[in-house]
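For this depiction, one protein chain was excluded, whereas all remaining protein chains were kept in their positions.
Order as written gives the chain letters A, B and C; numbering starts at 1 within each chain.
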Amino acid sequence: MGSRTRHFAIITVLIAVSTVVVYFLINLYLFERPFGASAEASQIETMFQAHFILMGFLFAIIVVPLGYAIVVFRQKEGDDTDAPHIHGNTTLEIVWTIIPVLIVVGFAIWGSFFYWDLVSANEGEVEIRVQGYKWDWTFYYPEHSVPGEPPRQDQTLVVETGQPVVLTMQANDVIHAFWVPQFRVKQDVVPYNIAIRSDNGDRQVIDLSFANPNYEEAAEAFNYSPQEVRIIPDQPGVYRLRCAEICGTQHWAMLANVIVLDTDDYQAWVNGELTLPADPNFANGTPDTEGYYLDELKAFCDEQEFSGVNCESEY
Amino acid sequence: MRTLYYIVTSALVRGLIGQGITAFVVYQGMVSLRNALGYDTTQGVYDEPSGVMAALISVIGFLLAAGVFTDWLKWIGGEDPPLKHGAQGRPEWTRYINVDVNHKVIGIQYGIASMVILLLGGLLAIIFRLELAMPGLQFLDGDAYNTLFSAHGIIMIVSIFSGIAAMINYLGPVMIGASDMSFPRLNAFSYWVSIPAATVLLSALVVGGWDTGWVAYPTHSTTTTMLGVQMFLLGFYINGFSSIASGLNMVVTTVYMRAKGMSYFRMPIFVWAAVSASILQATITQTVGLALTMVVAQRALGLEFFTPVTDPALIELGFPGGDPTLYQHLFWFYSHPAVYVWILPGLGVISELLPVFTRKPLFGYKWIALSSVGIALVGSIVWAHHMFTSGMPVTWKIPFMISTLFVAIPTGVKFFSWVATIWEGKMRFDTPMLFVLGAISVFLLGGLSGPILGTIATDMHLHDSYFVVGHFHATIFGGFVFPFFAAIYYWWPKATGKMYSEALGKLHFWIMVPGFWVMSLTQMRTGVLGMRRRIADYGPDLGIADEQALITVATLAIGWSILIMLYNLIVSLRSQEEAVPNPWGSRSPEFMSPSPLPEFNFDGPIQVIGEPYDYGLDDSTYVVPASAAGD
Amino acid sequence: MSAVAHDHDHHNPMEPTRSEQVKMNRLGLWVFCLSESFLFFALLGTRFYLWRNPVDGIIRPDLAQIPAFIFTGVLLASSYFMNRAEVAISKDDRTTFNYSMLLTAALGLVFLFGVVLVEWGLATGPELLLGDGAFGAVFYAMTGMHALHVIMGIALILIVWNNGRKGLYTAEDHWAVEACAIFWHYVDLVWVFFYPALYLIGTAIELHH
Partner (left out) sequence: MSEPTKSGSIYRRGNTAAFWLVVITVIELILALTFESAILLILLSIGKAGIILQVFMNISRLWNPEEHH
């Protein structure tokens, strides 16, 4: 066996081994994902796995030959000569251009369909309107509102297990972003209604706000389409909504509780028979750590007998 | 006494005084004028429109007082002043604080500026990393934290721009066998305009700070009451003049000033990278300039570019409102490719140094050269991947996802070619080579964490999280910081004629590389777990307190290692020993000349008669003096 | 310490010749024009991004057509005289050079005042206000950014005219005139795209002020 063949055989084995080791390291420890609480989370998990495998392989294919060369080919003591004169290999260059092109095209096609599928409307979905403002969130439930009256609202996002939801979003000052790590979805929330100078020089505000009882008509008249994101929550528990776009002084504290309830509890909440934990917002109070509210949430979890994992892992 | 006199009368000090006086006079004048016109000038920390005007004009004040315009003003008067070379009868060291047209002096001026600004940005990072080391707010409030991280971002960016300009200016002309840049006065202008830009930028910290991050998205940036935002926008904007002018200069220099026989595919590989970066810099910078101007104009003049819905009367007539996502398009059209501007010269340094330290030709020279151009081109059409969560239509997102993934291909070509260069190479592990290997490993981290952000499905979770922070720092450390340090160590004996201590250089490396790996990977880990970026505090419910403490420790380690480097370099300057002209056995033109390089780089024109990286081939020569080429 | 070896012989053995320098200047100026094109394309992009509505698609404010048309003609005429000046100096025709330069600057000034006084309505009262949503913002940004370049162009023309009067340029070597011409034509070139974008393309929306 020629020395070149031996070198290649050794690194091939090493690359295979490293790929597996690095993949498991990434998947099980380094890039540990939070608990998944929506159908989207399990769907996206497939994509994460594909990327982790790719990361493991690409890492190995670069680092193994690099490390091997450092150890084996390094300049020996007392050797001042140059290395062999190898200035390139066009076939090799073409190979390591074409193969990545194929991988990239594959990923692009798969990723496009994957994403298209992810954001397409689900059957029987209900709308919940999410409003972000400095520095809190309000949720409107048109499903449980009386037409013509101010819509039902809450400081907590409450959703039902297995019920597809479309969350429409607006901000009324600056851009915020909706992120619930356990749902694996994120969406910027863009402002809608800062008025400008009108004829007499005053500033006016039109009410496209979700709080407007006549929101639907106003939205139609002004051709207003808010941002939206779709989820099917599937694990009861308490999660946190976090604003992910810098929005000023208390951006870090712009939180809300997200509570996924099973059908019975959800009905109890709709009927007003279930008391929710306090809203973890500090904008109007003294800023404190989120820890202050954790005991309360823990108590709520215990009371609801949420299956341990989602509440335990959270708090 | 003489020293003090030289300092006080230097261009730097004159410029700063001129800028201060201009700013004061214009500001007071504008306030009086606006008072006279009946505007309220008492709102906020300072009167905003007056402040904007004062900041803009103060830059001209600086440049006039420093004497940057002297030759051009003479030209307006009909004279044709010759270029002034040398120290003008003063000690040599005063060249670095005066307007000097020599590209090497300008390169070193940029280098010093870069390091000073780097230390400042690093200091800010350490302050807010200490805050983040534990959950709960310890010693910063929301506004202070926001100002610090915003300032850290933009200050580091200015430092990076100075750093690449240092490398391109010092190395570009000499590597292609030229005596200087095509436009030496414009080159000096590029450097000197970045100084008042930096002072305007830093003044943001004194006039109230700002809380928008370096991206300054409207409508937050157009409505925030923290008035430093205007100075930040203007400082960023003015720094753009420097980028455009130096990019233009390097492009023309490369086209017209190459030595005889130096065809494009015989240039040192760094020049390819520098030119690709320069082309980007000279063009796309304009769009961010426009985006920043638009925010300034909306705040100061009331032009409603970014206000989504206008008043009902106008809407019924069909009048359009503004759109906050427009800013994001204009901003990222520049700011994504800008990342390639920062890393391409660094990747050039990696490709330049590998053959020298492996004693082997660069594997696939043309592929590496063209991959730089490829990265610049593909990188220009991927900007909207920063907007996957912004509410863009799905039909816009998908093409950007595809183009983003394609960046992997030229980048992959570089990586594979580097590995092939190292394979069977007789490697020597001097400090510059260690930093090159560190750069490859760290840039690999950045590269591998890229595709997962490029596919929209996974980006929905990771966007705006700490994962992005980790990814970004890995690409920038791997693509700029490590190669920049490698370049400093590698060309230090060439630039100064002195040799640094190898032991301290290696110590720097062995602290910084593990420190960075820990910092970056832990940032990514916390991001996946749910840590957002740009937050002053995080809840204990995320379970990432230990990781945060670890990141802070790693950051401190990196900070200390950089101080070791500075100590090492400064001490070496006082050493009596002269470095040999070509300590690394390089074939590059600059190592054919004595150290430090003479005023015009070479004694006479040089000529290229062979390939640049023919290591391992007997009797192969790259450059000779044109007089010896015999034709 | 010094990065540059002490060298008191300040003669550059590789100094570019005049004709080499002119070639570099020319490329430099063109790269600068390319750079500026990114600014103006971004402005055009802004115009088409913001000036649209769901009903009509691309729209524009209904501004007075005749003055805009006349000022466009004035700018074209100035470009014509700029070209004449450059040709004149290349055949050493000083008289034509001098009056053409002055005419160019004068027509440039007419255009500038046309935009500022008539289009912006400083003399007549504006058709469109600064704060009129995206209409006002984009209109003032585009005309303003262009006007800034017109001002720089006029200054350059006057400087070059003055230096030309002193006899600094010859038929063989008049790079400054050429540079000035390229810049001025470039400003005209930008208006070639801005004029239809602002006044002609899209459904006109009536203004009420």
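To be clear about the criterion, a residue touches a chain if its C-beta (ideal position, glycine included) is under 8 Å from a C-beta of that chain, and two chains touch if they have at least 3 such contacts.
Being a predicted model, the structure only gives us computed values, none of them experimental.
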Displayed chains contacted by the hidden chain, counting the whole assembly: C
Candidates C:Phe32, C:Phe97, C:Trp120 or C:Tyr186 - the one touching the absent chain: C:Tyr186
Touch with the omitted chain, as defined above, among C:Ser35, C:Asn53 or C:Thr72: C:Thr72
Sole contact to the chain not displayed, among C:Phe97, C:Trp120, C:Phe135 or C:Tyr199: C:Tyr199
Contacts of chain C with the absent chain, listed as residue ranges: 22-23, 26-27, 30, 58, 65, 69, 72-73, 76-77, 79-80, 82-84, 87, 90-92, 171-172, 178, 181-182, 185-186, 188-189, 192-193, 195-196, 199-203
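Simple rule for what comes next: only the chains that are shown with their structure count from here on.
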Inter-chain centre distance, chain A versus chain B - centres from mean C-alpha coordinates, in Å: 31
Whole-Å separation of chain centres (CA-atom averages), chain A against chain C: 48
Shared interface positions of chain C, touching two or more other chains: 53, 131-133, 208
Interface hub residues of chain A, defined as touching at least two other chains: 196-197, 199
Interfacial residue positions of chain B with respect to chain A in the complex: 135-137, 141-143, 145-146, 211-213, 217-220, 223-224, 302, 304, 307-315, 321, 324-325, 358-367, 389-391, 394, 397-398, 401-402, 405-406, 408-409, 412-413, 415-417, 419-420, 422-429, 437, 440-441, 444, 447-449, 451-452, 455-458, 460-461, 463-465, 521, 524-525, 528-530, 532-541, 543, 611, 613-617
Chain C-touching residues of chain B, taken from the complex the two chains share: 76, 78, 85-86, 92-93, 95, 102, 104-105, 107-108, 170, 178-180, 182-183, 186, 244, 247-249, 251-253, 255-257, 282-287, 289-291, 294, 297-298, 301-305, 307, 310, 313-314, 317-323, 326, 329-330, 333, 495-496, 498, 573, 594, 596-605
Touch list for chain A against partner chain B, complex: 30-34, 43-44, 47-48, 51, 54-55, 58-59, 62-63, 65-66, 69-70, 73-76, 79, 81-90, 92-93, 96-97, 100-101, 104, 107-108, 111-112, 114-116, 118-119, 173-175, 177, 179, 181, 184-188, 190-199, 204, 206, 208, 222, 224, 227, 240, 242-253, 255, 287, 289-291, 294, 313-315
